[in-house]
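One protein chain omitted, others in place.
Take a look at chain A:
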Amino acid sequence: MIFRAKGIPLHINELLVGIITRNPEKQGEQLIFIGDAAPYGDYLAILSCAPASYTGLPTVFNISSLDHLADGDIVSIGPDGIVRTVYRTNSFYNTILATERCNSNCLMCSQPPKDKNDIPYLFELYRRVIPLIPKDCVELTVSGGEPTLMGERFFELLELITRELPDTEVHVLTNGRSFAWDHLAERLARIDNPRLMLGIPVYADYYQVHDHIVQARGAFDQTILGLHNLARHGIRLEIRVVLHQQSIPRLTRLARYIFKNLPFAEHVTFMGLEYTGYTPHNIEQLWIDPYDYNNELTEAVEFLAGQGMHVSIYNAQLCVMPERLWPYARKSISDWKNDYLPACESCSKLDDCGGLFTWNLKKCSAYIQPLSA
């Protein structure tokens, strides 16, 4: 999936954000027209694969291809001629990247943090994107980096989403550490969005293991306190557990810890390791074939589900896990990152299987095999 295109900019002096259309009948100052012949009309900008010519409007020429953009997609255009897709109208998986900064540095981070201050730029971008998003958008993820590092802008962003998209499920992925300060949990609660849910990782019941995994001292205590503060203010919570060599040894203890100390969590998800970002670098201390943690995963999942908690398994293949875990396995991988092995083609369960991350094709369980009907 392509999220970026580049061409030769003309008359683009500032960041432009608009909605793609190829229909010359439609006009409007929020619309960005794609076409080689310059139309006469009221558009925010023109995108074209043709060589430069006069349009009278801000234009990016000479773009090698624009086939990845559908009418209704939202893009940003910079003075550098780069066209970024920020919202895909035909996808259920749209993410608002709040910042690439992070106060943790997880061993298996799939999107390693960057220490530059991107917050003013990204805030301004999404402040303009959010009002353009279709009102029937089903779900929107706010991710990072660590979104709460935006500070007050984090809450302003969520307020904007709540106001503009009242029917959209909003899923914020955060390490929860900031909410150890109760006034921030309270601030979030004041937004009063019943469709808001935070996904917060807890990797162990014991601080040293969790802190090592997230590479931050004190992170475990902050996250647990944060979860309690958020729960007290009625914020809906999901707990996310990534499965790897460091988290497996205490996994069954973690399940019991969650039930005893975090029973208010609305959802607990166990997620397979993504082979991207930091993971290849740390693979020696992370890798365990998913087949080899089936016992621990089964006990953890069945314990929590048995106690009435809602449990899911993400990023896992049906053929690797015991059949009793199939009811918990979800097809969770975003469309553009989802793939299967050649062996999967003859599998009878292919349609029910979550498959693999594209980047996991080169590092996956040795036990993947087609299932017969």
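Operating definition for what follows: a residue touches a chain if its C-beta (ideal position, glycine included) is under 8 Å from a C-beta of that chain, and two chains touch if they have at least 3 such contacts; residues count from 1.
Throughout what follows, contacts and distances are computed from a predicted model.
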Exercise. Looking only at the UniProt record of the hidden chain, which name from "Acyl-CoA dehydrogenase family protein", "His-Xaa-Ser system radical SAM maturase HxsB", "Cbb3-type cytochrome c oxidase subunit I" or "NADH-quinone oxidoreductase subunit F" is the right one?
Worked result: "His-Xaa-Ser system radical SAM maturase HxsB"
Exercise. So which of A:Glu14, A:Glu152 or A:Glu345 would be touching the chain we can't see?
Worked result: A:Glu152
Exercise. Considering the whole complex, which of A:Lys6, A:His68, A:His228 or A:Lys363 touches the chain not shown?
Worked result: A:His228
Problem set entry | Absent-chain contact - pick from A:Glu164, A:Glu302 or A:Asp339 | A:Glu302
Seminar exercise, completed: Cross-chain touch to the chain not pictured, restricted to A:Trp181, A:Trp326, A:Tyr340 or A:Tyr367, is A:Trp181
For this session: Go through chain A and note every residue touching the omitted chain.
Result: 101, 103, 105, 107, 112-113, 115, 148-149, 151-152, 177-178, 181, 184, 204-209, 211-212, 215-218, 221, 224-225, 228, 250, 253, 257, 259-261, 263, 282, 302-303, 306-308, 324
